[in-house]
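One chain of protein is taken out of this complex; the other chains stay put.
Letters are used for the chains, namely A, B and C, taken in the order the chains are written, and counting of residues starts over at 1 for each.
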Amino acid sequence: MSSTTMTYREAIRLALMEEMDRDENVFIMGEDIGKYKGTFRVTDGLFEKYCQNTSDWLHEPPHPEIQDGVGRRVIDTPITEPGIVGMATGAAMTGLRPVVEMMTMSFAILALDQIINHAAKIHYMTDGQISVPLVIRGPGGAANQLSAQHSHSIEGWFAHVPGLKVVAPATPDCAKGMLKAAIRDDNPVIFTENPGLYAMKGEVTDDVDYTIPFGKARIARVGSDISLICYSRMVHVCLAAADKLAEEGINAEVVDVRSLLPLDTETIYNSVAKTHRAVVVYEDWKSGGFGAEIAARIGQDCFDDLDAPVGRVGGLNVPTPYSRVLELQCIPNEHDVIAEVKKIG
Amino acid sequence: MSSTTMTYREAIRLALMEEMDRDENVFIMGEDIGKYKGTFRVTDGLFEKYCQNTSDWLHEPPHPEIQDGVGRRVIDTPITEPGIVGMATGAAMTGLRPVVEMMTMSFAILALDQIINHAAKIHYMTDGQISVPLVIRGPGGAANQLSAQHSHSIEGWFAHVPGLKVVAPATPDCAKGMLKAAIRDDNPVIFTENPGLYAMKGEVTDDVDYTIPFGKARIARVGSDISLICYSRMVHVCLAAADKLAEEGINAEVVDVRSLLPLDTETIYNSVAKTHRAVVVYEDWKSGGFGAEIAARIGQDCFDDLDAPVGRVGGLNVPTPYSRVLELQCIPNEHDVIAEVKKIG
Amino acid sequence: MPKPATASDLVAPKEDLIRYHREMVYLRHFEEKSNFAYRQGKAGGYLHVYIGMEPLAVGWLNNIRKGYDYVITAYRDHGHALQLGSDPTATMAEIMGRSGGLSRGKGGSMHLYDIANQFYGGWGIVGGHTALAGGLALAAKYRKEDRVTLCYLGDGASNAGVFFETMNMCGLWDLPIIFIIENNLYAMGTALERHAADPELYKRGFPFKHDYERVDGHDMVTVLKDSKRIIDRCRETSKPCVVEAMTWRTVGHGAADNDRQLYRTKAEEDEMAKRDCLYLYEKYLEDNGVLTRAQMDQIDAEELEKAEKVYDDASESPHPEIEEVYSNVYTDMEPEKGH
Partner (left out) sequence: MPKPATASDLVAPKEDLIRYHREMVYLRHFEEKSNFAYRQGKAGGYLHVYIGMEPLAVGWLNNIRKGYDYVITAYRDHGHALQLGSDPTATMAEIMGRSGGLSRGKGGSMHLYDIANQFYGGWGIVGGHTALAGGLALAAKYRKEDRVTLCYLGDGASNAGVFFETMNMCGLWDLPIIFIIENNLYAMGTALERHAADPELYKRGFPFKHDYERVDGHDMVTVLKDSKRIIDRCRETSKPCVVEAMTWRTVGHGAADNDRQLYRTKAEEDEMAKRDCLYLYEKYLEDNGVLTRAQMDQIDAEELEKAEKVYDDASESPHPEIEEVYSNVYTDMEPEKGH
């Protein structure tokens, strides 16, 4: 099938536009996502495309000097994450399909009550009377000296919550295919994007109906000696580590989990059954991160296949410091992966 | 040392009173903790003891008809968890030692931004200029048909956050000793109490300076065949399971972790080195719960000691339903523990 | 014997006034049964009844477009469900956690939902549902419909941050929503003056360009007038509005609250009893010759009987099947099973 080269950022933008074109019920809301294009410029051009005429406005210009009305399908919001997510959830309860941008996923922490204790539980508490086709997306993880309050990887918390689906694509093609799947999903989906990926280029399948179903891991590199289990930006860290390991004759397989909930244990287990060794790699704080869940499962379910303990590489157990030299210490890199591979032996 | 029999609830109350008597900087705040005594009646009598005279008031009676002022050391608050925790944190930054009661830990989800992104990071972001001697305590876990929004076990999320300490005592003696340690600790401490424990009676050491340091697990039952690793109410579930297993000739050791962060891996590992088998038991949703972290560590660090995969027993991966028959399905009981013990073989 | 009022003197057609009376009486009996179910151990958890506050459900909800306008409230939700047309037996069965319940026992007393009637629950996190309500109003405006959203919340809930965030967005975008603050003077055991810096809660709409006012919630006649006026205005202007309705819960906060004197005096309760909404309304009906005492006694007996039958029928409903614990976590997949 034909494809086009584009950045991860462009792939997300294209997915948003295709789904908004396909379904009138799809709209986006968030902070500075309109004319300001979003802090990571993901929504560049959407306000212009969907909010040209007064008929495209949710509300007329709030102030004479301000020419533009409030977009109907591109809604700029105040800086009130709990309210934003709650209102998006309420709208979703009626069948609309909001896609909420979190300026960074660290701010989703303010909205956790709305996400976990409302959105995620509605379908169950109503025994299926209501569904919540809501997507919450945004950059998760450390960027470049954003300091302790802005650098969280919180996908693991979400992946712990029944009622949510959680994905963390590593490539432009996965980003587009999975965001489209997320928008078409009738359940609340957390879609996390590592800021380090936005500028990354890749081939993206052209088909407007190309979606990537959740719960299917991807073999990013075929190998035979050890399985590196990872997601999001860590996939590229693991690929870099694999290249270096190859030079030493260690042929690593890289499994891009990409969907944390549902989790494709089958693909993970098959890889481990083949390699007999596994290291789980994630950027989140090591202790209690979702990698622990993956490692625990491999440890229990692949017990007889394992020739070595299941290794783990995670972020340092400290708040992310501002200093670049200290920040770099916190984020796992290929050397940390290689060290763990050697450690488990 | 002499001891007194009392309930878990009374032990917590006694710890609060002893510490309030010892240190003028200690005060409690929360919803309905004054004359109303708290929904679980933990703070019964404290308003009367500490807020008798106008000089004990933070603020005069807000209304002529209302005789009582607002207690200074027992502060009834509005139902605004983010604000409560934030204000307690602010007060703690100046050296006061607030103990915040969450009516249930499920409501702490509203305050996670204040807990995780403020309280837990202050000491680090200021490089030690400020410390936050704050305790957040309350019932965590399912009680009796409180439904999906009120039945969370969220200690695992907290135990994932650097800068926090997290404890979950299982007995009245541990409750008193650890709450006193928490109040004397200069770091933010999450102290979770399972509602099923409040009425439980036990011997409590009398000494007013008896504290239980964090990071020390407790062997609740000595055994030789398998280690049941657990905390909070699940300790009693594991003890019941151990009794039944004993009848079948399986001699289980029960390790009460009691402190999740810091975690006493040494005691856990020593037990596994002895028994060569482990099952981790927790009430929280199985997938992604803190038990996964414990299991992952045992799997990696005790690899050569293990004669069987590390088993896990957790709550069902569903929002807690209201129906009692369904709710009971969700919470692990001794039969589930026994089943897992047999499964790992 | 007062002379019968002519139709024109009445706040609503006679037959409507009689129906409202039936609804109020029925609701009160239903709630008594709910508390009874709790005492009998047929209901568990937290259970909160509407006794004393009936006009806020019966009065207001008789002035909306039922099945079209959106309604959402907190956990004190039995009256709203019934008033919007939920099957009483299914409602009581839900309160008992039975398979015949509105949500087959998964929600319970605090979490009643009936989407067929546009009743969006039924929520347990104080203040949390106000944001969902804002979203319902946003959806109506997004679709260019003239639905009005009615969001009930308590006086205690009116302190919640998310409520203010939501009011701001509703004011910012002119969303057609009415926030009804059920000011029953207490948040569980905390008196209004002990939780709100300014007990005049209607003022909270002021910084957000909402219409805002304090209204009476005891006198059914006043409630009927105010609610009609406010709902019609909201539908017309599509402007948000905060209404503080002064009311009173005759009973404890929840079925488990057995010591009200911890936070309010007997004297206060006796004082308020004189303004019991049902007593006031029946006096109005009698004074205006709409119903005689005898007729009302008759109605009371009939509604009590209905409530008793509902209680018995609901009790017959079986508990859900164990396998149902896994159903409807997701629309399209099952969660991973087992402990």
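We adopt the following convention: a residue touches a chain if its C-beta (ideal position, glycine included) is under 8 Å from a C-beta of that chain, and two chains touch if they have at least 3 such contacts.
Bear in mind the structure is a predicted one, so any value in this text is a computation, not a measurement.
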Candidate in contact with the missing chain, chosen from B:R9, B:H123 or B:R324: B:H123
Sites on chain A contacted by the missing partner chain, in the whole complex: 31-32, 35-37, 39, 62-63, 65-66, 70, 76-80, 82-83, 107, 110, 143-150, 286-287, 313-319, 321-326, 329-330, 332, 336, 339-340
Positions on chain C contacted by the hidden chain, ascending: 159-165, 167-172, 194-198, 201, 203-204, 206-210
On chain B, residues whose C-beta touches the chain left out of the figure: 27, 58-59, 62, 70, 72, 77-78, 80, 82-96, 113-114, 117-118, 123-131, 162-163, 165, 185-187, 215, 262
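The rule is short, and it goes like this: only the chains that are shown with their structure count from here on.
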Farthest-lying chain, centroid of Cα atoms versus that of chain C: A
Distance between the centres, which are taken as Cα means, of chain C and chain A, whole angstrom: 40
Centre-of-Cα separation between chain B and chain A, whole angstrom: 32
Between chain C and chain B, distance of the C-alpha-averaged centres to the nearest whole Å: 36
Interface hub residues of chain C, defined as touching at least two other chains: 106-107, 111, 123, 125, 128, 161, 329, 335-336
Junction residues of chain A - those touching two or more other chains: 113, 117-118, 124-125, 162-163
